[in-house]
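Working notes, beginning with the structure itself.
Yeah, one chain of the complex is gone here, protein chain that is, but the others are all in their spots.
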Amino acid sequence: MWEYIAKRLAMVSIVIAGVTLVAFSAMYLAPGDPAEVIALARYGQDLSAGQIETLREAEGLDAPVHVQYLIWIGHLLRLDFGKSLVTSEDVLVEILQKLPATVELAVASLLISLLIALPAGILSALRKNTLLDNSCMFVSLVGVSVPNFWLGLLLIWLFALTLHMLPSFGYGSLKHFVLPAITLGTSLAAVTARLTRASLLEVMGQEYIVAARARGLDERTVLFRHALKNALLPVVTFAGMQFGYLLGGTVIVETIFSWPGIGKLLVDSIFARDFSMIQGCVLFIAVLFSLSSLAVDILYAVLDPRIRYDRRD
Amino acid sequence: MSSPILSIENLNVSFKTSKGIVKANEDVSLQIREGEILGLIGETGCGKTTLGKAILRLLSGKAKLEGKIMYRDKDLLTLPEKEMRLLRGKEIGIILQNPSACLNPVLSTGKQIAEIYRYHEIMGKKEAEKKAGEMLELVGISSSRGCDYPHQFSGGMLQRVMVAIGLAIRPGLLIADEPTKGLDPDTKLQIAELIVGLVRKENASMLLITHDLELAGRLADRISVMYAGEIVEMGMAEEIISSPKHPYTLDLLRSLPGKGFGTVSGHPPSLVSPPSGCRYHQRCRFRFEACSLAHPALRELEGERFIRCLLSEKGRRKETAAQPLLTLQPVLRCSEEGIWRC
Amino acid sequence: MALLKVENLKKYYYSGLFKKEIHRAVDGVSFDIGRGETLGLVGKSGCGKSTLGRTVLKLLDPTSGSIFFDGQDISGLKGSDLKNLGTRMQIIFQNPESCLNPRMRIYDAIAEPLRLHRLFERDEERGRIQELIEAVSLSEELLFRYPRELSGGQLQRVAIARVLGMKPEFIVADEPTSMLDPLVQAQILFLLKKLQTEYRISFLFISHDMRVVEWMSDKVALMEGGKIIGFR
Amino acid sequence: MTDVIEKTEITEKAYLAEKRPDLEEFGKNKLAVSGLMLIAVLCILALFAPEIAPHDPFAQKLDRRLLSPSSEYPFGTDELGRCIFSRVIYGTRISLGIGLLVVAVTSVAGTAIGLTSGYRGGLLDEVLMRGVDIVMAFPNIILALLIAGLLGPGFSSVVLALAFTQWPAYARLVRGQALSLRKRAFVEAARALRPSGFYIMRKHILPNCMEPIIVLGTLEIAHVIIFASALSFLGLGIQPPVPEWGSMLKAGIPYLRTAPHLTFFPGLMIIFTVFAFNFAGDGLRDSLGQPADQEVLAR
Partner (left out) sequence: IGEDKEGTAQGAGSGGSSQELVVGLGSDVSSWYLDTFAAGDARFVWSQVYETLVRLDSDLNITQGLAESWQTPDNGKTWIFHLRENVTFHDGTPFDADSVVFSYSNQSYVRQAVLKPVQSVEAIDNYTVKFVLAKPMPLPYYLTHVAWPVMGPGCLDSEGNFVKPVGTGPFKFETQTKDQEIVLTRNEAYWGEKSLLDKVTFKVVPEAATRVIALETGEVDMIIKVPEYDVKRLEAEEGIQIHRKLTTFTDFLQFNCDKSPFNDTRVRQSIAYAIDTESLVNEVLEGIGEPAGGRPYSPVMMYSDPDLETYTQDLDKAKALLEEAGWKDSDGDGIRDKDGKSLHVTLVVSKGVWAARHNPMAQVVQGTLREIGMNLEIQVLDEGAINKLESTGDFGMILRSGYFVWGPYPKHFFVHHSASPYSHYHNETYDQLVNEADMTVDVQEQEELYHSLQAFVIEEVPAYYLVHEEKVVATGSSVKGYTISSEDPWLNLSGVYLERK
């Protein structure tokens, strides 16, 4: 296993190389002259052609794409993430500033989603085809169909404006977490709940569950000790994926709740063609994603001892 | 004669399938007395496991159960699930037939044994694990393997783990579904002795389902023989083995490898549309016309002997089983001499 | 010439999530089986019989050693190279309750090898399956059930029928009758024996019932702790 | 042994009847049938939109903006005085088209990749899964921009962009299941038949990991429909005033408090679609050959 983890960590650099390379070329293939867009963002609309050219040269945007990429990699190896092309702020500083908010929100929404999804999924599996199951299903189907922006505004309207219980925007105290985390959490919860239910139903039909009951274990023990661990594989996969995705930030929720996260930073940088910032963000997201995917893979082996990675016989 | 700890009355179990209703148990009545070992033998697929599982109400939702299963003074078929749960494992234990499917693949075997202690006897983790280790040792597996997962065990070892689980807290009634299958003779003997030793020591009762007639004959006090969902013969173990009265029992004994390896032509009957009349009549060497028409009832003969055969009704029994086919002598000798050894 | 020749075969299991443990399940085994011959294999529970059987068939990758089947060393073969061995060497698994796909009806499970290797035309298939289940004394009503809905002994016979359908030259029979009553067991054993003489099938016959093994086998190997400690 | 043992014969009829119990079971499943019926309704809406819609979905009547539902405008009018009912019906064509196409393509492709990766393992698994990591680590907009840049705007680039970002989810999910399933005894038993790896994946692994695929697939439809509208501002195709549920929802957000019917009805249609496919998916799952469910103990 250690060997496997080491190998995977080494692999992270490949993922990063891949992600950043594609991101780099994507930004070049995207329509628009980057120098011009950056100049616009920096200097406003009253631009002269000379200004654009000066900027192009100064920022090295005149070099061929692959050269620029290699230069960037070169800097990266020296742990130099560069400065934002638009605001000249240090990319690393900026990202590290935003990352905590993103990570916190990701953890909070994942927790909320699991807190909703696991009990809901489990209950509806246990009470299959009852009113409870059907209403869980109904709610979760509505849950996935409701877009984040809609739900977010609705929650603000309800909890901030009507009930005066929670702040409508901002970041800082615990109260600020509630609405954004619920907004993100519920839409994730819907899928997770359905996955949990389907997976649990399958497991509950297995012979070893009958055997566990035959030992006189009560339903709780049967469920939590015997069934759940077996049923959790797809749930863990999905939750892991969602966590990775949340770590990449979520523009919509961040915008609605003025959450100072990495998602909005990235999207803004994309539209401003702020290459160094884009690359920095993408790199961080890729690393986080790789780590969460590694964590999920390790969890597989923990959940199901038949899955082991180092030697395949 | 002690009172019955379990008495099954007119039990019918059927499964619905797309091909019709499978009547896995039909009108089964039997009793297990306090401190008694009842052997249940019979053709594969005749409904033994179904009977065992029915007692603990472990059958799938598709199964339909009718009749009465009285455990002491409780009817297990109408007992609320909560109370049923209290009986399972603690008062009525079961060793299930298919260990590779019945062990949870993601829990180590040690844990699966230990959890019984933790759950039923509410002891600490440490203590439970220690007891689980002891239990493993008892069935001949080194306790260090307790942290291994089921897929790392051999077939026979899994079987022994199932036994360990079934014996873990010494229930008053143990249902053992082929507890010694897949074991080498030495181990089999050891396990059989272990089970019976514990059952006897606790003065518990046991329903021993097995295909191993010799084992049944040796361990059981009484034996029931099932065929096609019905009980066809029942009586004291020694008598059944030494002087079987039902033609099926007779054929069963003759087919033992050591006893001629005799086969009978024909197939086990369908449980969806069982043959008319006596269910064994098509394969029976002693059949006569009436056999295909009248379905014989389970009749009590002298000495707590029951039989479901028209022959016995007609008093033609003497012709059929003149010679005892299997005497218990070699079996009883086995532990001293070890004919199990190769 | 022997149909199957095994030389110094080893199979080690590695386990443990973070610390490695080695388990020598088969530790240097050599034997050979001629055409139409049966080698009985007996030994204490957990001594490595099943592992040996599965490794011989290359269902497990041998740690070392060689396996010659019909003169060809198959120990190093991989994937598609083994494909033509599919119908020639087969195994009846020890645990029938978990070796059938829970989502496949019995009919399909038995038909699967026939279809896979195109042994029969589609319209012959039904007749063939009919024959097979009759041979193992199963009734037709079971065919369209799922494995979960069969008794242990019935499943075991399904597993046997499935293998016999392919008419293999060599069969590893891993306790093929452990869940059968003596009557049916006798039927099945007679069937195997009959097929053996008819088609010159070779068996590696694993069982715990000495009388059965002796009745079936030409030679009996005794295994202990992963090694064969004697033949009889 | 003269007695005639009733010769059992797998007759043609019995055989055929038994080969199709899946369909029968599907038919018996009320939920599944209602799901199929809902899907049929959606298809009819899409096909006969011009006949069903009472108004031109593009016709603006600025003097009749934001009207509440009435007999003339069953779902009311939007911010430009267009008939929401007509737009919702026309929107079926695009939203359903995108949803179905993307989910079909991604679930098939993702499943195939996940199966291969999980079953084969080893280097191939590593390569495929690192590929998945790369794709998933990408912010979706970057990918969409890339595709927009390469293909130019259009329906196909929306589908492609969405498909490209969505397949890894299936791949990862299925791989996890496959990793576990490949160690099951019945897979080893199947391997003893020496079929191709593809065969085992298709016949043995896939049917046993269909549940999560169906769950994800049927729920993804909603996600895809909403996501499609988010791509429109990148110039990826669906542009106003083309009626499309996701965009309609978005356009109605400003009026969430004053005229909620703007968002309500397109949202309702998405929910409706998700329900339709979920019901049908549940039916499909039940007819996949579910082993007897044992979770309910018999009395």
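A, B, C and D are the chain letters, set down in written order, and residue numbers restart from 1 in every chain.
Please note the rule applied: contacts are C-beta pairs under 8 Å (C-beta built on N, C-alpha and C of every residue); 3 or more make two chains touch, one makes a residue touch a chain.
Nothing here was measured: the structure is a model prediction, and the numbers come from that model.
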Answer for the absent chain's shown contacts is A, D
Answer key for A:E3, A:D33 or A:D62 versus the chain not shown reads A:D33
Touch with the missing chain holds, among A:V86, A:A190 or A:M204, for A:V86
Considering the complete complex, of A:A6, A:L70, A:L115 or A:L161, the missing chain is touched by A:L161
Residues on chain A facing the left-out chain by the touch rule are 30-34, 36-37, 40-51, 54, 86-89, 94, 97-98, 153, 156-157, 160-161, 164-176, 255-258, 260, 264-265, 271-273
Contact residues on chain D toward the hidden chain run 58-60, 62-63, 65, 79-81, 148, 153, 232-235, 239-241, 251, 253-258
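Here is the rule we go by: only the chains that are shown with their structure count from here on.
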Min route length, chain touch network, chain A to chain B, equals 1
Distance between the CA centroids of chain A and chain C (whole Å) is 49
Per the C-alpha centroid definition, the whole-Å distance linking chain A and chain D comes out as 22
Distance in whole angstrom between the CA centres of chain C and chain D is 43
Residue ranges of chain A touching at least 2 other chains are 206-207, 210, 213, 304-306
Multi-chain touching residues of chain C, meaning two or more other chains, are 13, 15, 95, 97-98, 139-141, 144, 148-149
In the complex, the residues of chain D that touch chain A are 121-122, 126, 129-134, 136-139, 141-143, 145-146, 148-150, 168-169, 172-173, 175-177, 179-180, 183-184, 211-212, 214-216, 219, 222-223, 226, 230, 235, 246, 249-250, 253, 256-257, 263, 267, 270-271, 273-275, 278, 285, 290-297
Note: in the complex, chain B contacts chain C through residues 15, 17-20, 22, 41-45, 49-50, 60, 97-101, 140-141, 148, 152-160, 178, 181-188, 211, 213, 251-253, 255-258, 261-264, 267-272, 340, 342
Listed in rising order, chain D residues that touch chain C in their complex are 8-10, 15, 18, 21, 184-186, 188-197, 199, 203-204, 207-208, 288-292, 294
